[in-house]
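Every protein chain except one is present and positioned as in the full complex.
Let's look at subunit A:
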Amino acid sequence: MIQIKDLHKSYHMGSNSLHVLKGINFNVKEGEMVSIMGSSGSGKSTLLNIIGILDEADSGSYVLDGVPIKNLNEKVAANYRNKFLGFIFQSFNLINYKSALDNVAMPLYYQGIKRKERIEKAEYYLEKVGLTPWLNHLPSELSGGQKQRVAIARALASNPKVLLADEPTGALDSKTSQEVMELIQGINDEGKTILMVTHEHDIAQMTKRIVHLKDGVIIDDSPVQQVRASVYV
């Protein structure tokens, strides 16, 4: 599903430049659930953003579902994001003046799907994340865990190939984190490829493979025995 070879990325600020990714190599197969670990500032988000076509690498190659991602114009990039990728962010990134339902329906709008069908699909995915009673609530009326579940429903709505999650539990307490992870594990159980960034060890243990990032390179990449999330801790 994802093939990455010798990926490099630097940030330039004035005359200073910061070499964040120094030759990343790794592949992700369909149906995998991978976490990217590393200390703060190690380049986890940078890598995930490149995989999410939100940012571009300086060099190296990246192939997503057989399509080389290189020098895309913004229109093509937007279409690929819409078709291939679902995003879950630490800070939820919901549109605060739209209801849960409209937030979830938004990626479908950019697919050109008619409103009636959009609403049906959005309702379906909100039910899947257990938010049917909250369809018409604004994000400000929801708890953190509920907001993240709206975001997950939104990421699923366009039925993407890969789900990308950057610290999905970073803003949640431990009980809510367990709930959200349980949901994400369930999605992976159904076969969806999931790539997740976290710096929390116990959260990483809930995936099936951990890629460890340090000083711009992968220092460890090994499968783990998946720990199932438990709402009752």
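Heads up, the rule we're going with is that a contact is a pair of C-beta atoms (placed from the backbone, for glycine too) under 8 Å apart; a residue touches a chain by one contact, two chains touch by 3 or more; residues count from 1.
Please note the rule applied: contacts and distances are computed from a predicted model.
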Among "Glutamate synthase (NADPH/NADH) small chain", "Dihydroorotate dehydrogenase B (NAD(+)), catalytic subunit", "ABC transporter permease" or "Response regulator", UniProt-listed name of the chain not shown: "ABC transporter permease"
Touching the absent chain when the full complex is considered, from A:N82, A:Q205 or A:Q226: A:N82
Residue in contact with the excluded chain [from A:D55, A:E117 or A:D173]: A:D55
Selected residue (touches chain absent from view) among A:L18, A:I95 or A:I219: A:I95
Given A:V20, A:I36, A:M106 or A:L183, the one touching the chain that is not displayed: A:M106
Touch residues of subunit A, complete complex, unshown partner: 49, 52, 54-55, 74-75, 77-79, 81-83, 87, 89, 93-95, 97-98, 106-107, 109-111, 115, 154, 158
